[in-house]
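Okay, structure first, notes after.
Shown here: the complex without one of its protein chains, the others still in place.
Chain nomenclature is as follows: A, B, C, D, E, F and G, assigned in order of appearance, with residue numbering initiated at 1 for each chain independently.
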Amino acid sequence: MKKPIIGIIMGSDSDLPIMQEAAKVLDEFKIPYELTIVSAHRTPKRLYEYASSALQKGIKVIIAGAGGSAHLPGMVASITPLPVIGVPMKTKNLDGLDSLLSIVQMPPGVPVATVAINGAKNAAILAVSILGTQDSAMQKKISKYKNSLKKQVIKKAKKLGKFGYKKYLSKV
Amino acid sequence: MKKPIIGIIMGSDSDLPIMQEAAKVLDEFKIPYELTIVSAHRTPKRLYEYASSALQKGIKVIIAGAGGSAHLPGMVASITPLPVIGVPMKTKNLDGLDSLLSIVQMPPGVPVATVAINGAKNAAILAVSILGTQDSAMQKKISKYKNSLKKQVIKKAKKLGKFGYKKYLSKV
Amino acid sequence: MKKPIIGIIMGSDSDLPIMQEAAKVLDEFKIPYELTIVSAHRTPKRLYEYASSALQKGIKVIIAGAGGSAHLPGMVASITPLPVIGVPMKTKNLDGLDSLLSIVQMPPGVPVATVAINGAKNAAILAVSILGTQDSAMQKKISKYKNSLKKQVIKKAKKLGKFGYKKYLSKV
Amino acid sequence: MKKPIIGIIMGSDSDLPIMQEAAKVLDEFKIPYELTIVSAHRTPKRLYEYASSALQKGIKVIIAGAGGSAHLPGMVASITPLPVIGVPMKTKNLDGLDSLLSIVQMPPGVPVATVAINGAKNAAILAVSILGTQDSAMQKKISKYKNSLKKQVIKKAKKLGKFGYKKYLSKV
Amino acid sequence: MKKPIIGIIMGSDSDLPIMQEAAKVLDEFKIPYELTIVSAHRTPKRLYEYASSALQKGIKVIIAGAGGSAHLPGMVASITPLPVIGVPMKTKNLDGLDSLLSIVQMPPGVPVATVAINGAKNAAILAVSILGTQDSAMQKKISKYKNSLKKQVIKKAKKLGKFGYKKYLSKV
Amino acid sequence: MKKPIIGIIMGSDSDLPIMQEAAKVLDEFKIPYELTIVSAHRTPKRLYEYASSALQKGIKVIIAGAGGSAHLPGMVASITPLPVIGVPMKTKNLDGLDSLLSIVQMPPGVPVATVAINGAKNAAILAVSILGTQDSAMQKKISKYKNSLKKQVIKKAKKLGKFGYKKYLSKV
Amino acid sequence: MKKPIIGIIMGSDSDLPIMQEAAKVLDEFKIPYELTIVSAHRTPKRLYEYASSALQKGIKVIIAGAGGSAHLPGMVASITPLPVIGVPMKTKNLDGLDSLLSIVQMPPGVPVATVAINGAKNAAILAVSILGTQDSAMQKKISKYKNSLKKQVIKKAKKLGKFGYKKYLSKV
Partner (left out) sequence: MKKPIIGIIMGSDSDLPIMQEAAKVLDEFKIPYELTIVSAHRTPKRLYEYASSALQKGIKVIIAGAGGSAHLPGMVASITPLPVIGVPMKTKNLDGLDSLLSIVQMPPGVPVATVAINGAKNAAILAVSILGTQDSAMQKKISKYKNSLKKQVIKKAKKLGKFGYKKYLSKV
């Protein structure tokens, strides 16, 4: 694999079933990335090192997933000049509202680009569109991808029109 | 002014007192931008035209502020391959929780990079960091900016240490 | 089937198990309708076309279901002069509070008639009562329908009175 | 004034400063309406009488505003076959979230067409669009009204483009 | 059974699995009660009749359970001078927060004595304590009941002290 | 004044501007009451003594107002067999949602009759209706009071009908 | 076992499956503790006795778990000068938001050290760190424990790096 240009990090391996969606998108777009576990609370030094070395390693965008008192994305953003995308993880007790507010309500000067709760897939698509600002091939991929979404909807709409809702549902 | 590379749009001119913070940051960073009003609900066609022409005009990042049923950022993101940053406006009745959820909870495939409620300043800083992925001068500006934030904190901490909290507060 | 006068649209076929409740009510009331998928975010152009042609096609009321950042009902309402009924879909993470606020908090000038979370059935009944403003036969159907609801309650109350709560529950 | 075809009711005269917005829209659209106070909790019989006689009096749509434990719109909807539009009033303690949930979460069979918190203006516009389903002149008025909203936005956008945000704000 | 002095009503037989807890408490306390279904929205007239005749029938306290846009307890309270206890039912979508706010936030003049979400048991105990204000035998029953709760806790505490938490949990 | 039969207590004298509304209602109804400050957290012994002696002193209903972590009503209810009415005080930070949930969500066995946030007036009316279960004179007062509420509404409705909303508002 | 220096109490044995996590941590740290059931609402006297005797018995920190209208931690804190740690239990209806607000929003003068919803494990770790302020051996144990957390993360990160996310997930 080529040198990674996206860094995907998460606070715990329990976030991996969700965060793998980001990796899958990047695999699909053939964008080299690295993926690892960095816990703000259990490995604060590792967080510091990861965030302060990412730029030098060639990383261009960091995707960080965290849940509950979700400090990982914001702390990384406080250290690196790179754009940081935060993915609030759904939590057992408050459904991810805690994660969302912990990540999105950053103070002036240190933004985190927050996506939906459990929105790891969208984090990767956003990362690609950021890369697209310097790479028109990437941008075309995004356009193509959005076009494929459109086609899927239209295909389903046709199928629904053809079969009617009862048959359609019985087939799903 | 040079050709704009950032587009700042908002749903209403009542959002301008907040959204101007984005413009001020870009002024400070000397980044050419355009700023206008595009209402998802009152000018849906204008929204469509703005979003579908932005890339061709040379825009690289779009910042969109909206409140309540805040559809502007998500609809723009559905049309353009450019990264879209959403600013949820504080609202009179629900304090911006409605705006935040309307903007951040986008479905798979169409992300909006959401910042804090009323976080127009951070939207601009995020936009600059996105530009920084292709422009190391820009990236240095971000690092310098974050450094200046640090210096302000340290200066205030020193002043607080020198005067004690009572005098410090009486001076503010 | 006769020319449809109600349009039922939804953002995704994953909304169909809920949105079919609207179709069933219209089937029961023998009101011709069309039902299709229109995604605000994946098919914005289709949304524009659907909304701007509905009136000419003879549609009188549009029912639109959407979840999360639920932009479909509001965007349709921004384009058509027809009354638009919004159905907030229950979501996995925030239980539909995001959908509800995204749909109901529309700005002055562009209302969406919002019903309960997952309230597709009620959306159809509301549509019929709207048609009833121009068609007294329709209005009588609504009255009759509400009367049947009353009868069901009274029948159950009688059964409960006869059997007592323990037996009643063991029979259900 | 001609025989009223819209009924505007509210739970208390303290709701009138908000609910008058509905009346103003109908004045503007030259649609005859009646406006009165009907309290679900203090005048339950009056509620019953109002709701059960509205249809016979020629009313076609009822707009009901209420706050807190907001039972007026739902109770009216339980009695009349007419479409009922509910306006959740902002409340002192919970900002209208209580009103919104009390009004919108109606059980299957008895919908209330809910608009935004304090959205009396939109309630009236929705009522007009409902009348528009039987009256193409009305529908044209709605289209014209939405067009005027568009023009205002475009005018403001031009002004903003001409003056820049600083001058624009100093003029407002 | 003797003439009922407590009325237990609920909006739907789907509330019965919860509302039966109130009946069981009254069975245990040997207090005659009646239990039936009265839907505010599907049987508004029945609601009116129930509430306006309860006092004459000898009912002293009314317990009313309802969910979502929960209007039953408040509407009953608007009609009768009897104390009304409201039980907010847990709902599928908003966990009963909608029911709670619909019931508890009554306007000045018309209170509903609200208990916890799904708190049907407590509604009955509250009803008994209300009867106890005129009947010292009843009051003693309440004291005895609360004493039995205490004894259960102390018994469990002893068992926990004896076995330790691991054995205790394995036995449960 | 006669021997008090209602006890009004509150956690702090800062609650008095709201809690006096309960006293005013009882003054109006000529019901003897006592009113004092009992803090669950600052005077736990006083709470214990107050709650365990209230019955013997002749108190029949206790009204307890508290805010934030509002433990006063529930703790009093845990000690006395009397009915306890809880008034959640509006709080500076969470608008009384904390007070409401602290008071209403009592465990099985120990109910608190909860009224609206800042609903001290309703607490007193509820107390009177509870006394009314043993005193038909009291019950008539409640009916008369509710009737006076009705008359006020009807008077205002007439005035509104006569003057129209513009004049009505300019007079208020 | 040596004389207990930590008291773990909970409102009900239904809290034990969660609260045992606190006991397990103390077992691991070899810190003597006592564990029992004290219900604020069902055994208010026992609460009073427990809280007022804890200091004399040699208890240094009290951990109290409670759910819903969670009054146990705050009431204990109102009686003892010892630090009290509150554990908000997840609840069936409001997911523990009620417990959290009931415990954390204590008035000036009587703090409760609140941890996360269901955070019994963290309550124990916090208790150990409090003991550590007077016992450097204890403090070293905390440092060692936090170090072990770090090692686990790093071990998992290595494993993830070695196997890649797909294999890693299939092994878990």
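We take it that a contact is a pair of C-beta atoms (placed from the backbone, for glycine too) under 8 Å apart; a residue touches a chain by one contact, two chains touch by 3 or more.
Everything quoted here is computed from the prediction, not taken from an experiment.
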| item | value |
| --- | --- |
| Contact with the hidden chain (one of F:Gln56, F:Asn93 or F:Ser170) | F:Asn93 |
| Chain F residues touching the omitted chain (full complex) | 12-13, 16-17, 20, 23, 35-39, 42-43, 46, 68-69, 92-95 |
| Positions on chain B where the hidden chain makes contact | 90, 95-97, 116-118, 146, 149-150, 152-154, 156-157, 160-161, 165-166, 168-169, 172 |
| Absent chain, residues of chain A that touch it | 11-12, 39-42, 44-45, 48, 67-71, 74-75, 77-79, 91, 93-94, 97-98, 101-107, 109-110, 112 |
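The criterion applied here is as follows: only the chains that are shown with their structure count from here on.
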| item | value |
| --- | --- |
| More contacts between chains, A-C or A-B | A-B |
| CA centroid of chain A to CA centroid of chain E, Å | 47 |
| Where chain D and chain F are represented by their mean Cα positions, the distance between them in whole Å | 34 |
| Where chain C touches two or more other chains at once, by residue number | 12, 39, 42, 68-69, 78, 93-95, 97, 104-107, 109-110, 112, 116-117, 146, 149 |
